[in-house]
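All protein chains but one are shown in place.
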Amino acid sequence: MSTATVPPEPREMVPDDPRRRLTLVQGRHSFADITRMVCAPVEEPATRGWWVGFGIASMCLGLFVAMVVYLVLVGIGIWGLNSPQGWGFDITNFVWWVGIGHAGTLISAILYLFRQKWRTAINRFAEAMTIFAVICALMFPTIHVGRIWMLWMALPIPNWEAIWPQFRSPLLWDVFAVGTYFTVSVIFWYMGLIPDLATLRDRAKSKVRWLVYGILAMGWRGSARHWANYEKAYLILAGISTPLVLSVHSIVSFDFAVSVIPGWHTTIFPPYFVAGAIFSGFAMVMTLAIVARRAFRLTDVITIDHLDNMNKIMLATGMMVGYAYSMEFFISWYSGNKYEMFTFVNRAFGPYAWAYWIMITCNVLVPQIFWFRKNRRSIPIMFVASILINVGMWFERFVIIMSLSRDFLPSSWGYYKPTWVEICTLIGSLGLFFTLFFLFLRFLPMVAMAEVKNVLPQADPHGHGEGGVPPGEPA
Amino acid sequence: MSETPKPRPAPEAPYGVMAEFATPAELLRAAGRLRARGYRNIEAYSPFPIHGLDAALGHGGSKVPWIVLGGAIIGASSGLLLQWWTSAVDYPIKVGGKPYFSIPAFVPITFELGVLFSAFAALLGMLALNQLPQPYHPVFKHSQFHRVTDDRFFLAVESEDPMFNVERAERDLGDAGGQHIEVLQA
Amino acid sequence: MIFPKWTNRTPLPVAVGGGFVLILVVTAFAYYISPYSTQVGYAPTQPVPYSHKLHAGALGMDCRYCHVAVERSPVAMVPVSQTCMNCHSVIKKDSDKLAPIRQSVDTGLPVQWVRVHHAPDFVYFNHSAHVNAGVGCESCHGRIDQMEVVRQAKPLNMAWCLDCHRSPEKYVRPPEFVTAMGYVPAGNQLELGRQLVAARNIHPPTDCWGCHR
Partner (left out) sequence: MEDRVTPESKTPGNGRAQWRSLEELSGSSEYREHAETEFPDYFAEALDLPPVAENAALSRRSFLGVMGASLALTGLAGCQRPLAKILPYSKLPEDLLPGVPQSYATVMQFRGMGEGILVTSNEGRPTKIEGNPDHPSSLGATHSYAQASILQLYDPDRSQFPTEGNASRTWEEWNAWLTPKLTTLRADGGRGLAFLSLPTASPTLRAKRAEVMAAFPNARWVDYEPLNRDNAIEGSRLAYGRPFRQQLALDQAEVIVSLDSDFLFVEPNSVRHARDYGRRRRVASTQDSMNRLYVVETVFSITGSMADHRLRLAPTQVAEVARALAATLTGQHSMYLGGETWSAGTLSDRAQVFVATLARDLAEHRGRSVVLAGGSQPPEVHALAMALNHALGNVGPVVRYTLEPYPAQQREGIAGLAKAMDTGQVNFLVVLGGNPAYDAPADIDFTARMRKVPDVACLSFYRDETAEKANWHLPETHFLETWGDAEAWDGTRSIQQPLIAPMYQGKSELEVLSMFLGRPLDSHALLQEAYGREWGVFSGSRWDRALNDGVLPGTAYAEITATPDFSSVTAAWSRRTPPASGGIEALFRPDYSVWDGRFANNSWMQELPDPMTKIVWDNAALLSSKTAESLGVKDGDLVSVSVANRDLEIAACIVPGLADGAVVLPLGYGRKRVGRVGDGVGFNTYALRTTTGMDIAPASVKAGAGHYTLVRTQDHQAIEGRPLVREGTLEEYRKDPEFAREMNEAPPPLTLYTNKEYDFSKPPQWGMAIDLNTCIGCNACTIACQSENNIPTVGKEQVKKNREMHWIRIDRYYVGDVEEAEAVHQPIPCMHCENAPCENVCPVNATNHSADGLNQMVYNRCIGTRYCNNNCPYKVRRFNFLAWRKHEPEVIKMAMNPDVTVRMRGVMEKCTYCVQRINRKRIEAKIAQRDIQDGEIRTACQQVCPTEAIIFGDLLDSESRVAKLKAEERSYTLLEELNTQPRTFFLARLRNPNSEMEKA
């Protein structure tokens, strides 16, 4: 039944012409084509590639579980932490994952508010990535405590001690901030899914799929009233998510900014962390998008233009991060505080200089290649770059936390080395992330169909040229 | 274009009459026509939101924002109350030389809870106003309706409409260019 | 395939039910760690069926006759076997029930009493401090004089301790009535209490290190 209207090719224009409207969907696709394209990976049997990826990921997940069990039974001592350095890989991973978790809701929310239609191609799995990344992030504060079985004390539950959590602690702020962020992201994500779940329901061949998707779709029927409330709610969610995104990483940065430790105690952290989070978030979306669009033949939906745009954002945020790095040095010098000054000189030339220069290279130098359009549109280059940026951002957090190694009293300076357990835990958390992601790719539409259809030229009812004319009727 | 039997008048009043359209534009035009003919209880169905449709159908704005506002207020205030009561009333503990009720330190959690509650309000509000979850609905009986989430657009005249009458509704929908015109049993 | 009409009636019950289960689980945990889940009523059987009801109640012996350290030491001191023999070398000198006591006195090995009132090891309760401040035995141990077998009468958890530490006037007695059972204050307890608190300059610590060291 291909009575769908076929729009003509978009007009040809000079590349990067400011007047040019971005091609949101390549090629001439009807609504039905979109549905088919997006639903295909969910409805067709899983490819070998999927099985291999899923297998590896779940093996890493197993490693993660093993490491956590080991940790609970023996104690934090199996990590390399010590007296000056109470935190190491654990919190580094936490901040890193939270950072990655930021692009998702950001792309959806902020770009939605700015009416950046091109977001539709990537927002769905960006949001999914957010949720999975935040799950990984939440793992680390949970397992990093000495007595995990007493963790409930950090929640405001009435108890026999008649004593409550300490609400001045940034760690507790984290509990609420990241918890809220996770919940809101899930809501946002699910709400976006409802119409597409309805689509899957209506296309369902097997009873089971029909039942499951049917329940999840909650009887969505796309009536005008539905859409009115839906769009309003979605807009509001986007509205509240935006400050949320900013607040969450600001609060994560408070873990450090609120302390008195030189290299931690600095007011630049909130914006700096937010920029860094967006930076790493986009990098991760990029990495995933590149793979996904190949694997699932979505190159027409996730177009090179989308990737180009993301590269521009990475370039911008990369510059912001670089600015923050330099600004830290300036401020420490300007403060005239000898401890601050020492800390930053020590960062660049002390025992952890290697980590510092990895960070600078990956986060400041690498993005510079995106000044050139050729690079912005070259898949291999941007793929490698995105991975390097993720590495760099991990090291950023590591470098910050290692300020602990040399604080006020030289007598208690130390040096922290991770143990094999910590390294395995990090790898394991990647396993957790990808396991969830593979499941997502398999069972949920990875692109927001309704939204993509909405941005197709023929979706515009007011007949600016294409789309308006029904077949058989004279224009 | 599957052949559909002419619907016989049902023992009890039907839910309404629904027709299928191929493009958003047709749907919009049809909605406009019917409304012009004086129909009031008409509802459109589409795979994605269509601009101007609400106006054409004469729907009012959504009430979701007010629900969310309520959620935000409840969330934020309960957050602040919790912190004030636990830290300053129930068991005041001296921490870091700060007052029991250290407002600056209590801002983050207050804000987060505000956001959390309003998010819930947004979702639940939307569902409530749309009366979801509602797995069954008469419109699902339409033979082509499974395409409403894919690439087809539908317009229904509901039986509550003061000037509802099966034959007239069928005719008017046909005039408006609707296909697969079917009567939906309640 | 469309959902039958009746399914429209499911969402509400499902939602309500789910919410109910959730609340149940949460409250169950909350209750477990809450001040209301206590060991009250714990009454293990002792190697010697010693009856406080008889000794403290009927015979009206003073607590301090056996628990000699209570005014001077953190521990009230479970009496040494010899204490029992002070009387029981004369009265009921060959009752079988007393066999363990006699054995202990002969061998010098302790009688293995079972601890009833059990503060965790990280809690440092000091009997002398409380008794001298005018906290009655009864206030924490209940009507010992009516107990055939000693059982825990009060929650003995931190919330319960804090209640008195925050407002001692609700409980303190004049020193002479500390060991009295079924004590009734002469007049309004609160007023009396306030006077005592003022007179004896009682201000119990609510700082952690009052009890945890």
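The first chain written gets the first letter, and so on, giving A, B and C; residue counts start at 1 in each chain.
Just so we're on the same page, a residue touches a chain if its C-beta (ideal position, glycine included) is under 8 Å from a C-beta of that chain, and two chains touch if they have at least 3 such contacts.
The structure displayed is predicted, hence computed values, not measured ones.
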Result, missing-chain neighbours among shown chains, is A, B, C
Checked against the full complex, the residue among A:Pro41, A:Gly99 or A:Pro165 that touches the missing chain is A:Pro165
Cross-chain touch to the chain not pictured, restricted to A:Phe31, A:Trp87 or A:Trp118, is A:Trp87
Contacting the left-out chain: of A:Val52, A:Val72, A:Leu365 or A:Ile427, that is A:Val72
Full-complex touch with the removed chain, picking from C:Lys5, C:Lys93, C:Lys170 or C:His212, is C:His212
Missing-chain contacts on chain A, rising order, are 70, 72-78, 80-87, 144-147, 149-154, 161, 163-166, 168-172, 175, 255, 258-261, 337-339, 342, 351, 404, 407-415, 417, 419-420
Hidden partner sits against chain C at residues 32-33, 39, 42, 44, 69, 72-75, 77-82, 104-105, 107-115, 118, 120-122, 124, 126, 128-129, 132-133, 200-201, 205, 207-210, 212-213
On chain B, the omitted chain is touched by residues 88, 92-102, 104-105
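By definition in this document, only the chains that are shown with their structure count from here on.
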Check: interface with higher C-beta contact count, B-C vs A-B, is A-B
For the pair chain A and chain C, the C-alpha centroid-to-centroid distance in angstrom is 54
Cα centroid separation, chain B vs chain C, in Å, comes to 60
Flagged in chain C as touching 2+ other chains are 3, 11, 162
Check: chain A positions touching at least 2 other chains come out as 162-163, 214, 218-219
In the complex, the residues of chain C that touch chain A are 1, 3, 11, 29-30, 33-35, 37-38, 157-159, 162
Listed in rising order, chain C residues that touch chain B in their complex are 2-8, 10-11, 162, 206
The answer for chain B against chain C in the complex is residues 91, 133-136, 140-141
